[in-house]
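Data block below; observations after.
Removed: one protein chain of the complex. Kept in place: all other protein chains.
For chain A:
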Amino acid sequence: MTLPAMQYDRRETTAWITRPILVMAVVFATLPLWIETVGLYQYLGVEVLIWIVFALGFNLLLGYTGLPSFGHGAFFGIGAYAFGLAQFEVWANLWFCLAAAIVVTGAFGAVTALFLAHRRGIYFALMSIAFGQIFYFIASKWTDVTKGEDGLLNIARLPADFGVAEVSIQSNTALYYFCYAVMMVLIVLLWRLTNSPFGRTLRAIKQNETRVAFIGYPVRLYKWAAFTLSCGIAGLAGGLFAMAQEGAYINIMSLQWSGTIVLIVLIGGGFVSFWGPVLGVILYFVARDILGAYTEAWLLWFGLMFVVLVMFKPDGIAGMWRGWVAPRLRGRGATTPAPRPAESRS
């Protein structure tokens, strides 16, 4: 039988570093060495990493708390603007600007969440679209600050200052490794978070909000916190993206991109797996570049793939893995008996 959503073996849920985390670490650490041999290019790696950060944070809402936010692109964009403005107006220091991106976006998220935290389902989704659109239009009209359609240009890839030494992240490869470090730290922290009492509470809210309230949890506060945190992570991704693109542009805040992140996470299997968003991002960007090389209409084929997947395997790629591959891997290694009853599966 397929594992229930987000359920992992106790050996994994209690660990800081698990096998999938190691696989991630190795694959992405070596990626710049082989990405060009498979016909792709270095900058793609940077994009993939940034979107993984964004998608993992987004899935805290969608996959873990069951809150379908359709306006999340706005927060990604706010992060990019915040990074740029902090750099131009306040202090051109990498750590400061990234912190500003996280804090400012988190603050926007916190205020938005005040209006969303008591909603659920379709009402939550519609409200999140509304807020996303509000931020989009503010950003496009407030030209004094955001430079409107032109965007904030010439955002620098600031050097990483470690006190004793300053490391330039000017080149795509250097920027890649910086994003890689950020992503790995985030993955470890999110893995801990999602398996902590807090993460378990979010999963419970996804399954039955009323019940969670009636065993004594302040549900709204948890939803508010999850939304705020998710926006903070979107801001971090936005800040990195501003450096990658060397600018902050309005299009990223549009409804289309907000929809894209939902699509990516669903295709990857964010509903059932921690790793769903990662798989979704990889598939999306590889499909964009490989299908995109053959046809302008690659998004049509990607969209069709999405439709087929939703019809036949709504749990996404990670769902297939959990349904078909993981049980066989487990079966091969299942010589040790489960150390506690809760681990045996029915």
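Descriptive notes on the structure:
The rule we apply is simple: a contact is a pair of C-beta atoms (placed from the backbone, for glycine too) under 8 Å apart; a residue touches a chain by one contact, two chains touch by 3 or more; residues count from 1.
FYI, contacts and distances are computed from a predicted model.
Chain not shown in the complex: UniProt lists it as "Branched-chain amino acid transport system ATP-binding protein", one of "ATP phosphoribosyltransferase", "Thiol reductant ABC exporter subunit CydC", "Branched-chain amino acid transport system ATP-binding protein" or "TonB-dependent receptor plug". For the chain missing from the display, the contacting residue among A:T143, A:S168 or A:Q207 is A:Q207, taking the whole complex into account.
The residue from A:A5, A:M24 or A:I155 that touches the chain not shown here is A:A5. Residue positions on chain A in contact with the hidden chain: 4-7, 10, 13-15, 192-193, 195-201, 203-204, 207-208, 210-219, 222, 225, 338, 340-346, in rising order.
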